[in-house]
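The chains shown are only part of the set, and none of them has been moved.
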Amino acid sequence: MQWNVYLSGEIHTDWREQIEQGAKELGLPVTFTSAVTDHDSSDAAGDHLMDNDNQFWRDHQSSKVNSIRTKNLIEKCDIAVVRFGDKYKQWNAAFDAGQLAALGKPYITLHDENIIHPLKEVDAAAMAWAKTPQQVVEVLKYVITV
Amino acid sequence: MQWNVYLSGEIHTDWREQIEQGAKELGLPVTFTSAVTDHDSSDAAGDHLMDNDNQFWRDHQSSKVNSIRTKNLIEKCDIAVVRFGDKYKQWNAAFDAGQLAALGKPYITLHDENIIHPLKEVDAAAMAWAKTPQQVVEVLKYVITV
């Protein structure tokens, strides 16, 4: 069985690469998917459809285009990893986690100890909390191959 | 028909009271529900079950108790309002929005103009964005009674 793992959240560090590399070294039968992680492309995802002077509608248009991808990938994943980093609001990551929870998809959170409290609702519905990408790889290895 | 409206998010300003007061003055057939909004009670929701030295598990225990309430109320609501304020991480509000989206529940976001960009995914799945509680009341009035 091939497992689909959706990687959600922070796009400014290399946590995705670390997990993918770790899984590759172990030869895990895993396919990783993500939203488009290039920040500028993501913000401009709908710009070719219609110009918008209004920032709200520009963001609206691009976010809906992005959701064509993310909705499909979230609904098809077997496991998700939701990463919260140090910067930005990251409401999209918590929004993804809410969707995963409502769809009954098991997910692992990945974040530092200092944000345990604001993430308590997101963690309560998660199946595991990891502090490092290596811990995530260990969970995947155990879940998939032992 | 009586409408159930779930009010999610910020607990440090009186936006809930403003919406409830506005709906009351108009005699709208609406029942409002919320998570427990007393911060200390909410954090201590599970403390009577077992003491925990570890902050992660204390939060975990209380959040799961809180979710007995919020999961029920979210699944029973007809409409939700999700409020994002100035302070704190507010990942729980985005998490609620994600659940609402996956369940197909129409929700209205309530937030200032300066956080349009970080909320773009949450707004893209919303049915309306309001800047003031009065605008929310107007939407409710229109949706329910015209």
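First chain written, first letter: the chains are A and B, and each begins at residue 1.
Definition applied: a residue touches a chain if its C-beta (ideal position, glycine included) is under 8 Å from a C-beta of that chain, and two chains touch if they have at least 3 such contacts.
Predicted, not measured: the structure shown is a model, and the values here were computed from it.
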- Tell me, please, the full copy count of this complex, given that what is shown in place amounts to 2 chains. 8
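Please note the rule applied: only the chains that are shown with their structure count from here on.
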- Item | Mean-CA-position distance for subunit B and subunit A (Å) | 23
- Which subunit A residues qualify as touching subunit B in the complex? 55-56, 59-60, 62-64, 66-67, 84, 88-103, 115-125, 129
